[in-house]
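Note that this complex is displayed minus one protein chain, with the remaining chains in position.
Entry: subunit A
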Amino acid sequence: MDKLIHDFSWGLFFWQAIILLVIIFLLGKFAWKPIVNALEAREEGIADALAAAENAKRELTNLKADNEKLLAEARAERDVMLKEAREMKDKMIAEAKEEAQAAGAQMIAQAQATIQSEKNAAVADIKNQVSTLSIDIAEKLLKGQLADKQAQEQLVGSLLNDIKLN
């Protein structure tokens, strides 16, 4: 302890105090403060950048989800539209078919009716012509046969027989 007290030098103590004060104040002004502030600013900057990146990432994820949702919606809409179109097509085809069938049937019916009436008319015509012909034939026959009186009487008699038969 005596040695320590003997070794203690006020001169060195004085210089150490002066130098330490100089270091604290001058380095404080020119080095410590700028360094500490810069480090803090940098760390804040890094923290901000990280937060911004995190935000951007989250936004991107949101955007992606949105996009996917939109895409899914569009796809669903397309499917619906396609389905509708298909249905419409089927319906139209069915309708057209029905219409065509109806029209065909109608035409057939009409044709049949026409054929029938034509047939009737033709039959009637044939009947008329046959009757005319038969009358003509009969006239001619009668004219031929009824040239003498006897034949005439005979005919009348047969005709009368016929009537009786009826």
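Everything that follows uses one rule, which is that a contact is a pair of C-beta atoms (placed from the backbone, for glycine too) under 8 Å apart; a residue touches a chain by one contact, two chains touch by 3 or more; residues count from 1.
By our rule, contacts and distances are computed from a predicted model.
Trainee: Quick one: the chain not pictured, UniProt calls it what, "Transcriptional regulator", "Amino acid/amide ABC transporter membrane protein 2 (HAAT family)", "histidine kinase" or "ATP synthase subunit a"?
Mentor: "ATP synthase subunit a"
Trainee: Which one touches the absent chain: A:D7, A:D148 or A:D162?
Mentor: A:D7
Trainee: Residue-wise, where is subunit A in contact with the chain that is not depicted?
Mentor: Residues of subunit A in touch with the missing chain: 1, 4, 6-17, 19-20, 22-28, 30-39, 41-42, 45.
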